[in-house]
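What you see is the complex with one protein chain gone and the rest in place.
Read from first to last, the chains carry the letters A and B; within each, the first residue is number 1.
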Amino acid sequence: MHDTGGIENNRRYEGNVCVKDQVDSYVTEDGRTIGPVVMEMKNITLRFGGVEAIKDISFDIREGEIRAIIGPNGAGKSSMLNVISGFYVPQEGEVWYKGARRPPMKPFQVAQQGIARTFQNIALFEGMSVLDNVMTGRLTHMKTGIFSQTLWKGRAEREEIENREVAEKIIDFLEIQAIRKTPVSRLPYGLKKRVELARALAAEPLLLLLDEPMAGMNVEEKEDMSRFILDVNDEFGTTIALIEHDMGVVMDLSDRVVVMDYGKKIGDGTPHEVRNNQEVIDAYLGVSHD
Amino acid sequence: MPEQLAYTIEVFLNGLMAGVLYALVALGFVLIYKASGIFNYAQGVMALFAAMTLVGIQNGQVPFAHLINAIFGTDVHKFGWSVHSFVAIALTVVVMIGLAWAVQRFVFRHLVGQEAIILFMATIGLAYLLEGVADLMWGSELKALDVCAAEGVCLPQGLNSWIDETTFETFGYGFFIDNLDIVASIVAAILVVGLVMFAQYTKQGRAMRAVADDHQAALSVGVSLNFIWILVWSLAGFVALVAGIMWGAKSGVQFSLSLIALKALPVLMLGGFTSIPGAIVGGLIIGVGEKLFEFLIGAPFLGGATENWFAYMLALLFLVFRPQGLFGERIIERV
Partner (left out) sequence: MFYREAGDFNTSYAEDQQTFPIKFDRYRYYVVLFIAIVVVPFTVNDYWVNSIFMPFLIYTIAAIGLNILVGYCGQVSLGTGGFMAVGAYACYKLMTAMPEVSMFIHVLLAGVITAAVGVLFGLPSLRIKGFYLAVATLAAQFFLVWLFNRFPWFYNYSASGQINAPERDTFGIIITGPSTEAWAAYAFCLVFTIFSAYVARNLTRGSVGRKWMAIRDMDIAAEIIGVNPLRAKLTAFAVSSFFIGISGALFFAIYLGAVEVGEAFGIQKSFLVLFMIIIGGLGSIFGSFAGAAFLVLLPVALKVVGVDLLGWPTDIVAHLQLVIVGLLIIVFLIAEPHGIAQLWRVAKDKLRLWPFPH
């Protein structure tokens, strides 16, 4: 088993790229290199009024890995993802990102740092076409000011085309070329999920958060989605943190798993370790809490 | 008692009375909003429409007389009878119920499930439509409205001499308070109590609250949404009629009557769209606030007529710090 805790500050970052420290990285069975820790949650506690949604949870996410967060309904998984993406601010605890403590920031600032996500209930822009939705994913990369845009010709148009090329690559990758100009509101559920993934990928994120990417899908769609997730991780080297209910899928996809129950962390490790953890088994089979 | 203080108290009391009338209009908004999520901009025009209909029926006017005359070249104006106030009020209530049915049947039934802002814009369209219909039906000239139970027993006008004399004897300064405002306050209080009782203790009231909570859940236990919505619009129409009578008796029935709806909007923003007590407290705050502001700051320092915008500015500032209003439900955002 590799070491999950005790991360020292011996890593250097240049821009967004981590200068890999060979001591921290390892190679998986299928030959992918998992890098050092890119994000670490330290003793996070989140309360809504009197309800504690997350109780003192710590875990980390390594570069290039697929990290799953699982747990029964109401365990606080989505809240955890919302903490990572800056939508909720935890009352206690620290979020470390790329070797530095992340100050409290707004969700859009988090996105600008290279964290993209999808949503449990699809949150696409229904009034726009698929292409426009994917292009919104590029917004953090588009920098021309409002005055260049009023002229259009020149910088604005050049930037638009450059970013369109990236967006089209993602569209090709996820095999949604045919529906590029279709309004999103006309798409079936499974395709919407895929478009949402495309929008997140278009941001070329360092860390991709997927909130139940396979909820409500049939077996075939689940297989497709699993393949896309693996491909994304493999081809772009994107670090992925995902929440999922389907245990089979989680065990097949992820490198490491965090198990939550009633806002507490009850397990953390490889799928194999987690599967044999007594507390996890209890939580899933239902042992009374007292 | 120093004179300035006495003036201020008088202004305060008058503001309170005006606030009651604002609250009355705001009440109509809250009823419809709670049950259907529609923010009914047309509430003010409904008050105008109700008041015009009442006057028209009282005076025995022929509906659409001008239009009929224009099209057929005839010269009809009046039936030549006048109707007793109570009968006229009853007939107007029937008209308002008919209006409620028509609005539900022809407009909002087709807009179920639309975004709130679309519904809001539809009610602006409805306001224009109703205003046009009211003008075509009864003519757009200024009309006097007087509701009388019997010969000589009418809605009171002018200042209340009893209050004037009593306060003069005690404080050395007679307070000027309108009789009509006092009646309006009493009527408003009765109306509010009645509505709350209706909502709490009757079967229809319970169904209404169920619909307000959750449309689908209400449907699944056998509440007819259509019926409830017509009921709510009828109630709002009734409240509009009461507001129309009070305002109409005060300053005549004319187009500006519908502008009280605009005043009710900041009342709602203060009180929250979903709260009946909020509408009342909000109305009182706005009524008192704008009168006092005009008296103490507006007229002496800003050239007067601050009543035009004070309510909105107050509501705007208030909203920035407490977006859900005084009594509104707290908004928690989720993803």
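Basically, a residue touches a chain if its C-beta (ideal position, glycine included) is under 8 Å from a C-beta of that chain, and two chains touch if they have at least 3 such contacts.
All values reported here derive from a predicted model rather than from experimental measurement.
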Touching the left-out chain: which of A:E165, A:E220 or A:E235?
A:E165
Touching the left-out chain: which of B:L111, B:M197, B:A217 or B:I297?
B:L111
Pick out the residues on chain A that sit against the missing chain.
85-87, 106-108, 110-112, 116-117, 119, 123-128, 132, 135-140, 142, 144, 146, 149-152, 156-157, 159-161, 164-165, 168, 199-200, 203
Considering the entire assembly, which residues of chain B contact the chain that has been omitted?
39, 66-67, 70, 107, 110-111, 114, 116-118, 120-122, 124-133, 135-136, 140, 262, 265-266, 268-269, 302-306, 308-309, 312-313, 315-316, 319-320, 323, 333, 335
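The rule is short, and it goes like this: only the chains that are shown with their structure count from here on.
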Taking each chain's centre as the mean of its CA atoms, chain A sits from chain B at a distance in Å of 52
